[in-house]
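All protein chains but one are shown at their positions in the complex.
Here is chain A:
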Amino acid sequence: MKLKGTLLLLLSMLVVFLSGCEPLLVLDPKGPQAERQASDIMISIGIMAFIVIVVMVLLVYMLVKYRASRLPDDYEPPHIEGNPILEGILIGVPIIIVAILSFITVKSNYIVESTPEGYEDQEPLVIYASSSNWKWHFSYPEQDIETVNYLYIPTDRPIEFKLYSFGPITSFWIPQLGGQKYAMADMVTTLHLAADTPGEYMGRNANFSGKGFAENTFTVTAMTQTKFDEWVDEVHETAEPLTEDTFEQLLEPGHLGRMTFTGTHLGFSPAPEHEHSDDEMDSGEEHKMHAEKEREMHTEHAAHE
């Protein structure tokens, strides 16, 4: 019987999926945001599995009990109109389920859109992550460093990514640290992440952006603050400064390996003016944090209007 087959297959998949030889990236979180998302996912899988099982049990019951071959030849199915009470229950239960999920989701929305829980008292490290066909440029204004296609971050510190793009819409995604967000050419979006444990994580552009999309990846290395500081010092000793000409060349379509520079492109090629910011309440703080340069741009912008 096909239904049983499907059910078996589903169950076996669920088993593979839950116990799994290797945990799936999204379900193996290494930061508070990804953790919240993974727990949402697991809760919803549980509730949804329950619904699927109820539907399947009902279906199997109907099919087994009321198949024509089991019924007498003269059996004439009755005419049954709807039943308000029964239909009320069938509407009511899903509404309750949706309400529960809505509650969880709304709560999570505010959590993933603000500084990670447990990190509120720390000042976030701001990193500008911009994409160009088909690379990622990471600018650390605070450290005055720019890297291409790799990201070093300190653990136990909130990170605030400022995302934008020098080309098509891309999506900045580090599955084990948290969900993705779009990077677009005419505005800046903000993604709050944090890493709890040191390690190497996969990061990529998740939004289709043309020929080189598949290889549009980067690696994230999370390390302790001390190691991070050492790395910053090392870069300042060894790396070349990023000039406008070099940056123009970097923007040419293609793939580049890892690259490291001192200085950032934000000076000569600033981020877009428009903030597609998350919440009203945040934006005040943000503006304070990003200091003069951005405030200047905003006033300029206002002057134009």
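What we mean here is this: contacts are C-beta pairs under 8 Å (C-beta built on N, C-alpha and C of every residue); 3 or more make two chains touch, one makes a residue touch a chain; residues count from 1.
Methods note: contacts and distances are computed from a predicted model.
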| item | value |
| --- | --- |
| Hidden chain of the complex, named as in its UniProt record, picked from "Peptide/nickel transport system ATP-binding protein", "Branched-chain amino acid ABC transporter permease", "Succinate dehydrogenase" or "Quinol oxidase subunit 1" | "Quinol oxidase subunit 1" |
| Given A:G210, A:P241, A:G254 or A:G267, the one touching the chain that is not displayed | A:G210 |
| Chain A residues touching the omitted chain (full complex) | 2-3, 5-6, 9-10, 13, 16-17, 22, 24-27, 34, 36-38, 40-41, 44-45, 48, 51-52, 55-56, 58-59, 62-63, 66-68, 71, 73, 75-83, 86-87, 90-91, 94-95, 97-98, 101-102, 104-106, 108-113, 133, 163, 167-169, 171, 173, 175, 178-182, 184-187, 189-190, 202, 204-214, 276-279 |
